[in-house]
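The other protein chains are all here in position, but one chain of the complex has been omitted.
And then chain A:
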Amino acid sequence: MRVSLTVNDTPRTLDLDPRTSLLDALRDHLHLTGTKKGCDHGQCGACTVLVNGERVNSCLCLAVMHDGDEVTTIEGLGTPENLSPLQAAFVKHDGFQCGYCTPGQIMSSHAMLKEIARGWPSHVTEDLSAKAELTIEELKERMSGNLCRCSAYKGIADAILEAAAEQREAAE
């Protein structure tokens, strides 16, 4: 089946077996292997990408369901020579060890910060009618779908908090 996607701002057309997941379309057909496969079951978050700006587990999506959609992967965020602020903060705070969960963590935190900015509540938000703030508790709750077996959680949290603070400063 033909599928047209805009991936990292570039239009791409693929001829795919309808059984192909969005994750495998990215990794095996577009050779964007920055998006990782940790379970293929929606249980680890390694495959997190943005579809039309929202985070999704791309292993749970069939590529053909996303005809016409915009997909952003880790490769669309920054390059080794030109890291995005989140990527740079992950390096600075050692927010990874083996690096395999890392693209997923970064894509997920990227979207998570926007969710907070929009005021979306979470399971740990005390007051559902108030504007959600980026507390450490909120961060942990909202990032708990991204597993890190190396257990770099502390560095990940520190990196996200720093990048968010920079973002806020830049906005002010």
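In the analysis below, a contact is a pair of C-beta atoms (placed from the backbone, for glycine too) under 8 Å apart; a residue touches a chain by one contact, two chains touch by 3 or more; residues count from 1.
What we mean here is this: contacts and distances are computed from a predicted model.
**Q** Match the chain absent from this complex view to the correct UniProt protein name in "Sulfate adenylyltransferase subunit 2", "FtsX-like permease family protein", "cytochrome-c oxidase" or "Xanthine dehydrogenase family protein molybdopterin-binding subunit".
**A** Of the names offered in "Sulfate adenylyltransferase subunit 2", "FtsX-like permease family protein", "cytochrome-c oxidase" or "Xanthine dehydrogenase family protein molybdopterin-binding subunit", the one UniProt assigns to the missing chain is "Xanthine dehydrogenase family protein molybdopterin-binding subunit".
**Q** Hey, which of A:83, A:117 or A:161 is the one touching the hidden chain?
**A** A:83
**Q** Among A:70, A:115, A:141 or A:166, which one is in touch with the chain left out?
**A** Of these options, the touching residue for the absent chain is A:141.
**Q** Residue by residue, what part of chain A touches the chain that was omitted?
**A** 17, 19-20, 24, 27-28, 31-44, 46, 73-75, 77-81, 83, 87-88, 90-92, 94, 96-103, 106, 139-141, 143-157
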